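Have a look at this one.
Below is a slice of the complex: some chains, not all, each in place.
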Amino acid sequence: MGDQFIEDILNKLQNGEITREKALLKLKKQPFEDIGFAKIDHHRKLRQGYPEVIYGAGKTVEQIIEIISVMINNQEKVILITRIGQEVADQIREKYQIQYDPMSRIGIIGAFQSNRGHGSIVVVSGGTSDMPVAEEAAITAEAFGNHVIRLYDVGVAGLHRLLAHLDEIMSAKVIIAVAGMEGAIASVVGGLVDCPVIAVPTSVGYGASFNGLAALLSMLNSCASGVCVVNIDNGFGAGYTASMINQR
Amino acid sequence: MGDQFIEDILNKLQNGEITREKALLKLKKQPFEDIGFAKIDHHRKLRQGYPEVIYGAGKTVEQIIEIISVMINNQEKVILITRIGQEVADQIREKYQIQYDPMSRIGIIGAFQSNRGHGSIVVVSGGTSDMPVAEEAAITAEAFGNHVIRLYDVGVAGLHRLLAHLDEIMSAKVIIAVAGMEGAIASVVGGLVDCPVIAVPTSVGYGASFNGLAALLSMLNSCASGVCVVNIDNGFGAGYTASMINQR
Amino acid sequence: MGDQFIEDILNKLQNGEITREKALLKLKKQPFEDIGFAKIDHHRKLRQGYPEVIYGAGKTVEQIIEIISVMINNQEKVILITRIGQEVADQIREKYQIQYDPMSRIGIIGAFQSNRGHGSIVVVSGGTSDMPVAEEAAITAEAFGNHVIRLYDVGVAGLHRLLAHLDEIMSAKVIIAVAGMEGAIASVVGGLVDCPVIAVPTSVGYGASFNGLAALLSMLNSCASGVCVVNIDNGFGAGYTASMINQR
Amino acid sequence: MGDQFIEDILNKLQNGEITREKALLKLKKQPFEDIGFAKIDHHRKLRQGYPEVIYGAGKTVEQIIEIISVMINNQEKVILITRIGQEVADQIREKYQIQYDPMSRIGIIGAFQSNRGHGSIVVVSGGTSDMPVAEEAAITAEAFGNHVIRLYDVGVAGLHRLLAHLDEIMSAKVIIAVAGMEGAIASVVGGLVDCPVIAVPTSVGYGASFNGLAALLSMLNSCASGVCVVNIDNGFGAGYTASMINQR
């Protein structure tokens, strides 16, 4: 609670505009609505000017639709629903207009934000199999109002592919580096640029990749400065943080 | 190699200003000096306008002093040497003016950069034992020209301590959250703000902290958006990345 | 074997009320009935005054029904069957009156115990996906005769949600904190109260959550005193232990 | 902040007893004193009626002594300092009267609390090498005003030793089970009693004990209900939680 908020209430109390009971209540009442299984913070969006996000994994279609309905009643313009399948999107579509992207598994209700970033977010990825995570990052960043450049299949084992795009890479305001297996692209890219690199390990690989552990450890140990890491397969987190940085 | 650089050479070649051999050489010659054990990139600093950094751990005093001497011959104004002990600093002092901070174990030759950031970097830490890592982050950020606010010993088990500093926390341009043990502060802070949070797990703890693994995993799994993570005890990396973000 | 029991037998032997063979037998005979695959301790319930519990996972419906039938023959009034699916419950219902809760996957034969606790058990949980484990804890505690207050979806990334319920949290006699991902709620709650907190890590999450390992380690390393931990997803264990504490 | 506290301030404000500025300040001012490296919560003790605790590991003697001095200026009667060596205790003794126990590595300033518990806390331990952790638990529990019964060296490989103390074990209000190696004692004891068992894995062992991991996992998987677990070697946490339970 900011000083201003408290002061206003005290002010009104002294001026007799509100009763003591009302003041007490206002100081404690919370800006959320209880819908049984998910209490949604309406104020958050106002503070941040961003779309609302629903993490779809582990929620039933019914739960998702109920959350959407509460949000829309609260004048939300844009809602991002991550990690849902085609069939879930189809069921939502029966009630709300939703665009669904099967690669990233993201559904969007409403329009993308207009560009509010200072520069470009470049998403580089190692291989074809990393594309779902890379797209989750890219579409998230776009939905939050950023210009995104995609450089896919530029893994370090074919360095010339990556270096062919040096101009785009070096002009980025923030880079998202997505890779499974040995995750080396984060270090290589981190050494080429002087902007922050958000590394996203993916669970792509087999055997000693241990579902992304190899890429995760590799990225955490990057010898390049300016590299930080999010959870395995967390494309959304990378896109969201990159947006924050790009819109500073 | 940028387009301009190549074009200049081609230009000069066509104009007869340089010979073909010279052009070939120029296109291949590298901007570094070989000193046997460490090839230093003089150009990097020019591009970035930042101090040079020497990672002191695992290097002998002789190696460190030789690197410093090469750097100084190359007109470096500010040199940061991380992870060195008092005795190493004392040996360097015999040759160069160095300020040494025993808490962060950082030595600095030359003056700090003047403030070039857009806002403040807030460093929060969980407990007294996390201070060396927190200070490594804070001093790095200061050396790279940022205003730093320190909020130490505000662990989540005493939430009122953290909440007492809400104003500072919410005004930050980027936050560095340093914690060992369960590393929960990254999530709590991440939920309070809408700026990027760089989480630094520390090796502080015992038993099932497994030298920082518990804090690392906890931070990677943060339920707050906008949190990214660096290696265990990597205060320097956090300070450096925060500076990059703050100076975007 | 308590002193009284042994003494009684010796008494009867000396008094000639029982033969030596009978005494020997009584000293060795065990209070359970062999049904081939599960020897059930009838005396346990008498000692504890609690419902019988059948851990349903890994047992066939036939095995579960046979155990129920033995228990009912032994005058058990209340039987809790955990970790069973709807279809198993349906098959049991053909023979016995059973209430089944699909969220917690608990089936109950007979009535809940009346309230025998000294205070309230508060179950807090981080997110919607943690509800099955939270409900396993809550229903177990209720079945054993405790008043339970549920505070769900109060994850630390939205601290105001948790703090809105400070009164309920601080009035608890024992708290069960259920969370996956980074499991930070145990520390935050533990720092707010002066009652025991039983932390239940859940397998909710992905990537570096490693099926609940991140939350488990986080909770074991809690910087708040008074926090102890049960196995990942072990809602029953938490509810049972909380009941023990509440009924001391 | 409780309702009463807020209401009092609003009351006084309306009654003109305090100014608006004062009210605002009171609503925000925090009950702790900043001593640079450790902000101590004076109010905590009042709320809980317990001794203050300083976790000594990773703190310098100077830091510890400064914390003690602040506490004593705040009328603390009893201070527990855990995980300190003899030499640290000796340095503290030059300023304050301190009792030091080399086995548990606990120092105490002031007198133990008088017995405030409802029953006994029984500390059982597996082997001689587990004694330092067991004593940390036992002395903590005593310092917080509990009657403690020690049953050491009653490891499960010599079951008759444990069973010889059945009476004491079964009369406990809460049991602390301390063991390294395979940590089986928690399950065995948990199966004998109907009170909560706090299991403390220790780092005693070698090879595949992996510094207490084997005991930790074993205890988390206890087939006995009513067992919960604290961090490896966390005798203090066990003693503190047991005290909470015993004084419910």
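Order as written gives the chain letters A, B, C and D; numbering starts at 1 within each chain.
By definition in this document, contacts are C-beta pairs under 8 Å (C-beta built on N, C-alpha and C of every residue); 3 or more make two chains touch, one makes a residue touch a chain.
Predicted model, so just to flag it, every value in this text is computed and none were measured.
With respect to copy number, the whole complex recorded in this structure file holds 8 identical protein chains, 4 of which are shown.
The working rule: only the chains that are shown with their structure count from here on.
Matching the C-alpha atoms of chain A with those of chain C calls for a turn of 90 degrees, to the nearest 5. Looking at which positions face the partner, chain A and chain D present mostly the same ones, since more than half of the interface numbers are shared. Our note on geometry: chain B versus chain D, Cα centroid distance of 38 Å, whole angstroms.
Centroids of chain A and chain B (each the mean of its C-alpha atoms) stand 25 Å apart.
Shown for chain D are the residues that touch two or more other chains, namely 3, 28, 216, 231-232.
Those residues of chain D that touch chain B in the complex are listed here as 28, 30-32, 37-39, 41, 44, 57-59, 63, 201, 203, 211-213, 216, 231-234. For chain C in complex with chain D, the residues that touch the partner chain are 1-3, 47-48, 53, 118-119, 166-167, 173-174, 194-196, 198, 216, 220-221, 225-232, 236-238, 240-241, 244-246, 248. Looking at the complex, you find that chain B touches chain C at residues 126-127, 155-159, 181-184, 186-188, 190-192, 205, 207-210, 213-215, 217-225.
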